[in-house]
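Complex shown without one protein chain; remaining protein chains in place.
Order of writing sets the chain letters: A and B. Residues in each chain are counted from 1.
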Amino acid sequence: MQFWVIQTLNSLALGGLLFLLSAGFSLIFGLMRIANLTHGAFFMLGTYIGVSALRVFPNLWLAALAGAVVVGLFGALLERFVLRSLGGNALGQVLLTLGVAFIISDLCLIVWGGDPIPVQTPDYLRKPMLIAGLPFPTYRLVVVVIALVTALLLWLLMERTRLGAMIRAGVDDMQMARAVGIPVSKLFTIVFCLGAALAGAGGVIGGPILSAYPGLDADMLPLALIVVILGGVGSLVGALVGSFIVGFVYTFGTALLPDLAYVILFLPMIFVIAFKPTGLFGKVSA
Amino acid sequence: MRSARWIVALVLVALPQFAGEFYVNLISQIFIAAIFASSLNLLVGYAGLTSLGHASYLGVSAYLSAWLYLKLGIGHWLSAPIALAVTTVMAGFFGWIALRASGLGFLMITLALSQVLWGLAYRWSAVTNGDNGLSGLTRPQPFGLSLDSASAFYYFTLIVVAVAIGMMAKFIGSPFGAALKGTRDQPRRMSALGHDVRRVRWITFVYAGFWGAVSGLLYIYYHKYIHPTSLSLTNSAEALLGVIAGGSGTLVGPIIGAAIVVLLKNYVSAYVERWNMLLGFVFVAIVLFMPDGLVPGVRRLWARVTGRRKPTDAASNS
Partner (left out) sequence: MTISRRTFMTSAGAAAGLTVLPAPFARAQSEPIRIGLLTVKTGPLASGGIDMEKGLALYMRERNNTLAGRKCEVIVADTGGVPATARTKTQELVEKNKVQVLIGPLAAFEALAIDDYIRAQSIPTLSVAAAEDMTQRKANPWFVRGTSTSAQCAHPMADYCAKTLKYKRIVVIADDIAYGHEMVAGFQRVFEEQGGRIVQKTFPPLTVPDYGTYLAQLNTKADAVFLGFAGSNGFRFVRQFNEYGLNGKIALVGGMTALDEAVLRNMGDEALGILTTCWYSADLDNPINRKFAADFRADAKYDPGFYAAATYVEGAVLQGALEAVKGKIEDKAAFMKALRAAKVNTARGPVSFDEYGNVVGNVYIRKVERKQGRLVNSVIHTYPNVSQFWTYPPKAFLANPVYSRDWPPAKFLE
């Protein structure tokens, strides 16, 4: 019983973290059809920005904001001045986003060094919570809440605002959107910026769990890809459900079949793409 | 153009006579990377399928060859064809799964399949020796000739690379290659014309897997050691970057691209401490200034300088 309770909570916590990681990736892919392989590096950059921000003002939420602003700005500049010139050159995008990921990861090594750096959990969340008599880290539950709130806000943004309506129009039919006078190129910059900002904030919020260390980017990127592919690219619901599915599969998979720890995430993905190439909730084929 | 080719050939043949041992070894490594990248280019450049799991074929054939030798005591003359055959069959199976998708889905399936193999290499230590890797290997002795010296191995690799590139060029130049390019550019039309698009892609996938396996054999002969990193995502990604940077869909592009990656990693890194960042900047610069890769970009530049106008598709056929 204990096992199931704690592992369920673990699954939810991991799912929340994965949503914060992959929401931005999904958003960018949905509108722009760019597989942004810099996304892991954005996440790591966010964590490191959080580390530095916390040295200035000891408040995790402000640090997350700082991470979002800095990484979002970086994303906007990257889109506006570099990515845009590639047009629809998909291979060029792969090369470029991976190249930028190399640069960011080496830059982080220069600036923050090679040692792992902790991100402090806020004092008031440091005490474990007792759930069914078992201690569980309070902060992880908070991460789940943050993920759900983020999902809700993104949903409101997409469904209830003009910007969201324009994005949806762009996702459904780019040429039509252009024809009816939606400023598509500005929209691209905004969406790329938003996606990067989400990764940056996610990096800071994930920081107390993961810490900042070189290689965080490479550890995170495949997870984002798995979530998005599984859930269906470009679908917010897909990213949310995909995150929690991956959270559960990973947690219970490694707990029950420890020998499969290395492949537990990839096997289900192979089946999903092989039999439902659009992912569970995707409208467009990946 | 033709005379330039002869000069290149002559330089390559004469190279070990004047270059130091280290440089000879470095160029042997470029040859191996060139076969690997060229085989990936069959998929990326000619079939329009971006694979992020090509290290699977290099790694599996290398592991198989090592394992057959170490655990079963099978000599190179038998282990090499077995490794090639098994890896090619595996490519057939992987292709069957992966070609259910295209685009990003294809990329992710190939990535996932290779990650599964990578996980196996780490975890299945009874066979792979885990992260200690397999060591204690030898190089083959074709016709009794030892390949232990740098220059002997260089010539051996030179022959294999010449055959490999020649065979791949032939493949591309054949009617089948034309159909393949058709499925890349106009899949629907090709389908309407009665071509079985999936079958064309699958054959190419298997053929690419075969040459990937060949590069894997050379890899294990060269290093005499194999570790799970050879199956890693990084290894696949570097090859892909080499292909795109050099110019996908051209014969020479992947060779140049592979050479750039090998040189930056193994040679320039001795002089530039932040070579990882440099690699990143080189890739970014190539994309920005020569969006379709170095070789087509330089060709265009050359044409502009000499004032000669070339038909645009000359690049993709030569």
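Note that a residue touches a chain if its C-beta (ideal position, glycine included) is under 8 Å from a C-beta of that chain, and two chains touch if they have at least 3 such contacts.
In this text, all values refer to a predicted model and were calculated from it rather than measured experimentally.
Within the whole complex, touches from the chain that is not shown fall on A, B.
Touch with the chain that is not drawn comes from one residue among A:58, A:87, A:118 or A:183, which is A:118.
Only one of A:244, A:262 or A:281 touches the absent chain when the whole complex is considered: A:262. Residue-level contact of chain A with the missing chain is found at 3, 6-7, 10, 13-14, 17, 106, 109, 113-118, 120-121, 126, 128, 135-137, 139-140, 209-211, 213-215, 218-220, 223, 250-251, 254-255, 258, 261-262. Listed for chain B, the residues touching the missing chain in the whole complex are 18-23, 25-26, 29, 122-123, 125, 130-133, 135-136, 148, 223-225, 227, 229-230, 234, 265-267, 269-270, 273-276.
By our rule, only the chains that are shown with their structure count from here on.
Remark: chain A and chain B have CA centroids separated by 32 Å (rounded to whole angstrom). Those residues of chain A lying in contact with chain B across their complex are 29, 35, 82, 85-86, 89-92, 94-96, 98-103, 105-107, 110, 218, 222, 225-226, 229, 233, 259, 261-263, 266-267, 269-270, 273-275, 277, 285-286. Partner chain A is touched in their complex by these residues of chain B: 44, 50, 97, 100-105, 107-109, 111-113, 115-116, 118-120, 122-123, 233-234, 237, 240-241, 244-245, 248, 274, 276-277, 279-284, 286-288, 291-292.
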